[in-house]
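Here the complex is missing a single protein chain, while all its other protein chains stay put.
A and B label the chains in the order they appear, each numbered from 1.
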Amino acid sequence: MKSSEPKTSSASDFSAAQKTSQLKETFRRLCQNKAALVGLIFLIVLVLLAIFADVLFNYQATCVKQNIAERLQWPSVQHWFGTDEFGRDLLARVVHGSRVSLSISFIAVAFGLFVGGILGAVAGFFGGAADNVIMRVCDVFLAVPMMLMAIVIVAALGSSITNLVIALAISSVPTFARIVRSAVLTVRDMEYVEAAKAIGVKTGGTIFHYILPNCMGPIIVQTTLRIAATISNTAALSFLGLGVVAPRPEWGALLSGGRNFIRDSGYLACIPGICIMLTILALNLLGDGLRDALDPRLK
Amino acid sequence: MGKYIAKRIAYMIPVILGVTLLVFFIMHLAPGNPAQIILGENATAEQIATLEHEMGLDQPLLVQYVRYLGDLLHGDLGTSYSSGSSVTTEIMARFPYTIKLTLVAAIMSLVLALPLGIIAAVKQNTWVDNVSMIVALIGVSMPIFWLALMLIMLFSVKLGWLPVYGADSWKSIILPAISLGFMNMASISRTTRSSMVETLRQDYIRTAYAKGLSKTTIIMRHAFRNGMLPTITVIGLEIGQMLGGSVLTETVFAWPGVGRLMILAINARDTPLVMGCILLMTVCFSVVNLVVDLLYGVVDPRVRTMYR
Partner (left out) sequence: MKSKKMDSILKRGVALCSAIILTAGMLSGCGSSNKPASSTGDTSSSAGSSSAATTESGKDSLTVALTDEPDYLSTCEHDSLMGVQMNLLTYNGLVRIDMETLQPVCDLAESFTQDSDTEWTFKLKQGVLFQNGEEFTADDVAATIAYAQSFPSSATYTGAIASVEVVDPYTVKLVTSDPTPNLLYNLGYHFNFMLPKSLIDSGNDFSANPVGTGPYKLVEWNKGNYISFVANDDYFDADRKASIQNLKFSIIPEGATRTMALESGDVDFVYSVASNDIDRLTNTDGLAMEQVVSVENYFLYLNCVNTPFADENLRKAVSYAINRDDIVVGALNGYGTPSYSCVSMGYAESTDENGYGYDVDKAKQYLAAWGGDPSTVTLDIVCSNETKKAIATIMQAELAEIGINVTINEMDSASYQAIMTTTDLTSAIVSWSPSNALTYVQRFHSTRRDYTPACMADDDLDVLVEHANVCMDDAERAGEITNIIATVNDMCPFVPIYQVNYFRAHSADLQNVVCSATGYVDFSAMRWN
């Protein structure tokens, strides 16, 4: 086992065939991990629900139309998840809400990970002046509260889901930059990185093929956790009028809307809360599985 | 090392400049007029103009900014628009409470998170691992106000052991610290687990086993130390964040911290107070990050090269 150069077999010259076989291999190993499989299946079902929400529940009739007479009913055969304070079916709103929530949080986190990841990797890899400048800029942005940023984004660009995503993404960039930087620092001085540099691999190649794949663990963990945080931030921001405008349901907004009814109609906050929790759990199971499957040392 | 610390403290200056500049322009861009907020909805335009003049808000933005920096150099954070008292007084009335809550919450989350993360990594893919993951994930995805209200309901209303709210006895810090710490625990224990898993697969751990060292020694001395870097980063971020105030926890438990102060200040477009809170947060972050970077070196000698 040559674990001091874990990626050398596949990194120096990628051919298309090798890539495909590696993907297949990763997927095969992922399927062997039962927990990861459960997570994957849950996420697939969730995405399908989100895609086919309109088939399951008519948006206007179930998510928008109010029925004050049936407000705040506990879960029953008729309304599996109960009804909200305006008499709307919570199940329908949760299903339709998954659409908005999943897309918002995935896009925002993906953006934050992409930008933050590059910044963090560059900072960690090069150190010195680049590290200092990038980290100080991150410090500046980390210091400005998301709420303040959000108010200004709305004032400048108007209220829309896109701007909500922008606010959420900006707020997660510095966090990702720090995490990636620290992960990079742990492997930066490893022999295989030195080796790659020595044989003349370009800097970008070194970072993407040697460094990042070997410090994915904490990054994957933070990514999955960040999705949870993003959903709850959405809730906080929705009160500022940023993004998800009523009556469109969204998990974070459902969750914080249920806050006022927490003692007598606890299901209003619990059910969206459980949905968020299960989604994060599934993402984590998948994330852990994925990391194991990608790790060449575990072959 | 001393030189490194001095250098890092010097780096705080551009950060502070950057933050003040950013916040100044952001507050300027945000809709809402502090003079009008002070005078209320029924003030006349002349009244607002007079007050704006008194407050110096009619000056060009750059002039206002330079004046602010000048005051800042003298250690003067200005006067709060909304309360008329000095920003330093306002913040210092609350910051001790925030520090108290942060420390207790951080200790609570570490006490729970580190063992949870380490055990989960050692017993990877067993039921122990799964339970610890579920506990951690409940922490991260459970709405904090929900947890907080449940805690109050159980320990204060039903059992009567702890006060519902307040910040003036040691008893009153327990519930806020638990709910704040529980949330942070998730991220710390998950990160610990994953970097420990990573480390446990390294060669030197195998070597250590081969040398016949005891499992505890290997885990604590070799694996834990080497896997600490990401964990320390996360802890640093969480503590930094908590020192900036934790709005929801403070709101539910009526804890008089800086988080709520800042939200109220933002809502009143109280620029000096917002700036004061954010500067405090910046300094906290910078100090915590410095400590984190220093700890990197303590934990992982390879990183020490960067201290030069």
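In this section, contacts are C-beta pairs under 8 Å (C-beta built on N, C-alpha and C of every residue); 3 or more make two chains touch, one makes a residue touch a chain.
Quick caveat: nothing in here was measured; it's all calculated off a predicted structure.
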Fill in the blank from the handout: Neighbours of the unshown chain, displayed set only, are A, B
Exercise for the section: Using the definition of touch stated at the top, determine which of B:9, B:66 or B:93 touches the missing chain. Expected result: B:93
Completion exercise
Interface residues of subunit B toward the undisplayed chain are 30-33, 36-44, 47, 50-51, 82-85, 90, 93-94, 97, 145, 149, 152-153, 156-157, 160, 163-168, 251-254, 256-257, 260-261, 266-269
Exercise for the section: For subunit A, enumerate the residues touching the unshown chain of the complex. Expected result: 64-66, 68, 71, 85-87, 151, 155, 159, 238-241, 245-247, 257, 260-264
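We take it that only the chains that are shown with their structure count from here on.
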Exercise for the section: Could you please state the distance in Å, as a whole number, between where the Cα atoms of subunit A are centred and where those of subunit B are centred? Expected result: 21
Completion exercise
Contacts from subunit B onto subunit A in the complex sit at residues 11, 14-15, 18-19, 22-23, 26-27, 29-31, 125, 130, 133-134, 137-138, 140-143, 145-146, 149, 153, 186-187, 190-191, 193-195, 197-198, 201-203, 226, 229-230, 232-234, 237, 240, 244, 262-263, 266, 274, 278-279, 281-282, 285-286, 289, 296, 300, 302-303, 305-306
Exercise for the section: Would you pull the subunit A residues touching subunit B in the complex into a rising list? Expected result: 3-4, 35, 127, 131-132, 135-137, 139-145, 147-149, 151-152, 155-156, 175, 178-179, 182-183, 185-186, 189, 215, 217-218, 220-222, 225, 228-229, 232, 255-256, 259, 262-263, 269-270, 273, 276-277, 280-281, 284-285, 288, 291, 295, 297-298
